[in-house]
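One chain of protein is taken out of this complex; the other chains stay put.
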Amino acid sequence: MAEDSNVYYTEGLPVPETPAPGDKPAFWKQTDVVGKRIPRVDAYERVSGTAVYPSDIKLPNMVYGAILRCPHPHAKVKKVDASRAKTMPGVRAVITGVSPKVKGLNWKYRNYTGPLFDSHCRFEGEVVAAVAADTRYQAWDAAHAIEVAYEVLPYVADYKEALSESAPKVHDGGNLAGMDEYERGDISRGFAEADAVLEETYETPCQIHTPMELHGCVANWDGDRLTIWESSQGVYAVQSNVAEVLGIPLSKVRVIGHYMGGGFGSKLKPGKYTVLASLLAKQAARPVKMILTREETYLCVGNRPANTMRLKAGVKSDGTLTAFEFECIGPSGAYPGGGTALVDWLVRDLYKCDNVRCRSKDVYINAGTARPFRAPGHPQGSWALEQMMDALAEKIGMNPVKLRLKNIPAISQGRSEPYTTTGLKACIERGAQQFGWKNALKRAKEQNQSASHIKRGVGMGACVWYVGGGGPPSTVIIKLFRDGSVNLNMGASDIGTGTKTVMALVTAEELGVKPEVIQIEHADTGTTQYATPSGGSKTVPTESPTVRNAAIDVKRQILEMAAEDLDVRTAELDYEGTEIVWRKDKSKRIRVTDVGRLKKRGVVVGVGYRGPNPRTKTVNPFGAQFCEVEVNTKTGEMRVLRFLGAHDSGRVLDRLTYDNQVFGGIVMGIGFGMTEFRQLDGKQTGKLCNRNWHDYKLPTALDVPVDMESLPIEIDDPEANNTGTKGLGEPVTIPTASAIANALYMATGIRFTNAPVSPMGMCRRLAARKEG
Amino acid sequence: MCSEHRDNEGTGKQGMTRRGFMQIMGTGAVGASLSGAAMAAGSKPEPPAKILDATDTVKINLNINGVNHAVLVEPRWTLLYVLRETIGLTGTKEGCGRGECGACTVLIDDIPRYACMTLAVEAESRRITTVEGLMMGEELGPVQTAFLEEDAFQCGYCTSGQMMAVEGLLRKTLKPSMDKIRRGVSGNLCRCGAYNHIFRAASRAAGLKTK
Partner (left out) sequence: MLPQFSYVRPETLKDTVKHLSAGGAAIHAGGTDLLGCLRDGIMDVDKVVSLSALHDLRGVKETADGGLIIGALTTITEVSENPMILKKYPCLAQGASEVASPQLRNQGTLGGNLCQKPRCWYYRGEFNCLRKGGDICYALGGEHQFHAIFGHDRICIITHPSDTAPPLAALAAKVRTMGPDGKRTLPVETFHVLPRKNPQVETVLKPGEVITYIELPRPAGNMRSSYRKVRARRSWDFALAGAAIALEMDGDRVIDGRVVLSGAAPVPWRAQSVENAIRGKTLDDATIKRAAQAVAEGADPLPENTYKLDLFKGVIEEELNAVR
């Protein structure tokens, strides 16, 4: 144990004032640790290879699980014969729909509840049986030695046909999963007032999350106590799902997810595989490792649904938007999954427009169920709205940047309440300036007037994200040990965004300790505090204020203790990091590590809770992205030359991880706009054509520009929460694809209403244009 | 599990328990095999005199990070499976098992390859380097340091593969151009999209290596 508290404290570092009990902490005017470029606190583990991800877990006596899945998009299981599988080498457990242990177990999709093993398979990839065996290979062999008789049923794969009379019914009640309508003002009046009205239909593809770490878990029973290591965005969500399905108390389910290799929304909840691993582990009386294959993850762990959107827009010649009419259809998949969720939000909320009507229809098809995918609905809506904005700008002869600036809303129109802060205008204005919009535009025009078949374009898109303000519940514990070192205990997962790091920085800022002496315990329902899953870009604005509250609680307690030592009133003491000082006579002071009760108790435990969000205002992040592209009009090849992301996500906690997040969102947006689409064999079998990373193409290092810039638009937002933070992870991928589409339009004069714009699509459109 | 380690850990229940425990704690089984360091590197594999039966396991020697591991494998087991599930070197990750992501990149005789597309029997007596082999004791190697400093990852799952690709590149080319760097990591997907920071890390690593 170090005697010298300097090991743990930064000498002379100013520490925020400790608010009186009951008072809210003051907004940080300036920060000393927060906002700097600081490598991650867990970087060593991640680069040394010592970080143990759930798929790395190996327990004594552990066996491996594999799942047999329905190969048809729509079928009824008539008979399952596992007799051969049971006798195969290494097999320890076999579960099918008729196993006694699975009787009465149910699985939920939002508001739908059905049996865990449903003999009516409504999508390719539905579970039919599961096996545990000594090696992964043996488990796979045995699962596929199970003989199943199916009655193959007619399927519906095309969501646009799902509501037609002749379409096979996914559920008895029909294929309409849900409808949503929204209206404000009077659109007919709005269109009547317009000088120009445009209407266009846009389509976006089904995108698959494909995080690098496969979905899966290790499940282990100790008597009636179940421990699960799951690759997850939220351990408490896994705990509650599994406990509910198995009918056991929450206290008996411990879920651990220290590291996880990406989720993007697909790991907000557990999968059937989690329950199957638990059941197999019970039956085999051994720990079971159940890691899906890559191919399986394309079928059954979620997707961003495809959408078809019709947008009609009216604008006055001065740029005032007068009306939006938006219609959207999209598939939930086989079960409720949010086929059109939030697709219309940008139309409702991003630009000022008094007359708006949105209608959407969510339908069932015989394919894997959608799950939230990074900014659900938004990149789709952006693809329509931001291209429409450019088209309107062209129609009335206005610069697209100007048109957007003309329509900055003062309040959130979708919610009819003010934003705490809005950086939309600043993101567009300062982003355009930093990007060099005018020069880029000029360069592109010059290039396009030349004889070269290489054309150039610049484009932009802006965004708001539906949530991003976070909120309760959240509980965090900070322990200050008697040597001055600190332990931060929170339930939230770090899904790669740097949650652990930024929370350490917040703690360091508040307590004056060095970030590196903070040990973090997180993402474990057995030992860390309740947290909602890391998703919705809410982890930072949810957890960081809680962390700050916990740190303040530590300070308050330490001050009370020091008051005893110094024999003065608590209220007259200042916490200065290394020392506690009497305000009336600064010579009366005590080192934190000398505080008597701390020394005796060994530790001070501070508890922080997340306070409520502002009641009459909404907290939302904003952004604008700009890009420059090049098109080879002979071959259809496209190059994204550079990108700039200007994002208002409130206070930046770590500039290094912040920039990384911005660039990552752009890369994912490039995939959405240019390379990714799920392809079903709709006309013949309804099966999935592309279930691997070759046929389903993610952008590689050669598909993204080296020239990427991040421009944080930091606006003080003390009303949002006590750290002034807003979410970042999702907004950064919203306008990327639409910015590219706008740039491609400038380069080619072709409006790409269907995403993604691949060289195939580019060639088709260039050829069609040639033919006139 | 059909593995035969020449290690000092014991094969009884206790030893396995400890290995399991160490695994959870994040230490893996690095350096568990002490004997035969770097012995077989470069030597020619002993050709199997006869056909290895599909259902049998065969004893092979794998030289990993300078340490010899004698393991029992089935012909169909990949190097990746053996590294992770038999030997316990879990720094090398599985992303696809089909040569389409690069998370399992290791060096074989200094050259980056996919461990998931390499049969363990094919790796016999070759010099295999995994991410654990970039460490100098507890200290990070230059590529790892550069990745740490440039924040060249988010979830970290593709990272060891990315670093092995960069390590392989730098063992071949001391000061690669940006173009070479991008091509060098173009066999490694990063779904988080940290490519930009990866490029910077590779440049920085080149600097650290030539210092």
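Letters are used for the chains, namely A and B, taken in the order the chains are written, and counting of residues starts over at 1 for each.
FYI, a contact is a pair of C-beta atoms (placed from the backbone, for glycine too) under 8 Å apart; a residue touches a chain by one contact, two chains touch by 3 or more.
This structure is a prediction, so every number in the text was calculated from the model and none was measured.
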- Task: With the full complex in mind, choose from A:118, A:386, A:703 or A:717 the residue touching the hidden chain.
- Result: A:703
- Query: Of A:283, A:690 or A:754, which one is in contact with the hidden chain?
  - Reply: A:690
- chain A positions in touch with the non-displayed chain are 66, 71, 136-137, 140-141, 293, 632, 634-637, 675, 679, 681-685, 687-691, 694-695, 697, 699-703, 758-760, 763-764, 766-767, 770
- Message: Could you pull out which residues of chain B are in touch with the chain that's been left out?
- Response: 44-45, 47-48, 50-55, 74-76, 78, 97-100, 102, 105, 111-114, 117-119, 121-122, 165, 183-184, 186-188
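To be clear about the criterion, only the chains that are shown with their structure count from here on.
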- Provide the C-alpha centroid distance between chain A and chain B, rounded to the nearest whole angstrom. 30
- What residues of chain B sit close enough to touch chain A in their complex? 1-2, 13, 16-17, 19-20, 23-28, 55, 74, 76-77, 81, 84-85, 88-98, 100-101, 103, 130-132, 135, 140, 144-145, 147-149, 151, 153-160, 163, 178, 182-183, 185-186, 188-199
- Task: Name, in rising order, each residue of chain A that touches chain B in their complex.
- Result: 39-40, 43-53, 55-62, 89, 134-137, 209-214, 259-262, 264, 291, 293-294, 495-498, 656-657, 659-661, 663-668, 692-694, 698-702, 704, 706, 708
